[in-house]
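Only a single protein chain was left out; the remaining protein chains are all shown in position.
Here is chain A:
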Amino acid sequence: MLRSITGMNNGLSFMKQMLLSANVRCFSVAAVNRVKEIIVTKDNKKTIIEGILKPSDRVNLLLDPPADTNHEACSICRLDVDIKHTDVLILSQFMRSDGGMLPRRVTGLCRTQQKRMSKLVTMALKAGLMPNLAPANSKRDPARRDKFKKNHRYFDESTIRPPFRMKYPEDRSLH
């Protein structure tokens, strides 16, 4: 909101800022993201499908970005932490309830991190660490899987190709 108000004085700078802020994801306390939930109720001879807008349950739990944050970096590059495939509490944030990975247009990650996260999610699912996030026909219990899949497996994150471990370059102007 601050951007648009200051930009109103000069039409050119307003346009410039609009163009610049196209890829910027806004983190602010005032804006409330709403998500849509579709509820299907079936009566006799009547089916009601309604979409309800409700505030996202993540609003109060969002991490504050660090003070020297680069707003062009995605939410994981900004954090600058080494995420392992056993960090299911982080990985489950990028997943649907049926165990699928959310697409990049929803997660807002950069290409590198989206690829890395999807590989880590695959590792965690193969290791059976998130059996509750699975399609409806899933057996849920990893011990009931077939053949070699039923035994415990772990993965080495260094087998993910090196560009995905690349860190966001430091800001030289601060030093």
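Please note the rule applied: a contact is a pair of C-beta atoms (placed from the backbone, for glycine too) under 8 Å apart; a residue touches a chain by one contact, two chains touch by 3 or more; residues count from 1.
Definition applied: contacts and distances are computed from a predicted model.
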| item | value |
| --- | --- |
| Chain excluded from display, named as in UniProt, from "magnesium-protoporphyrin IX monomethyl ester (oxidative) cyclase", "39S ribosomal protein L13, mitochondrial", "Pop1 N-terminal domain-containing protein" or "E3 ubiquitin-protein ligase CHIP" | "39S ribosomal protein L13, mitochondrial" |
| Chain A residues touching the omitted chain (full complex) | 33-38, 51, 53, 56-59, 61-63, 75-76, 79, 86, 88-90, 92-93, 96-98, 106-108, 127-133, 140, 147-148, 150-156, 159 |
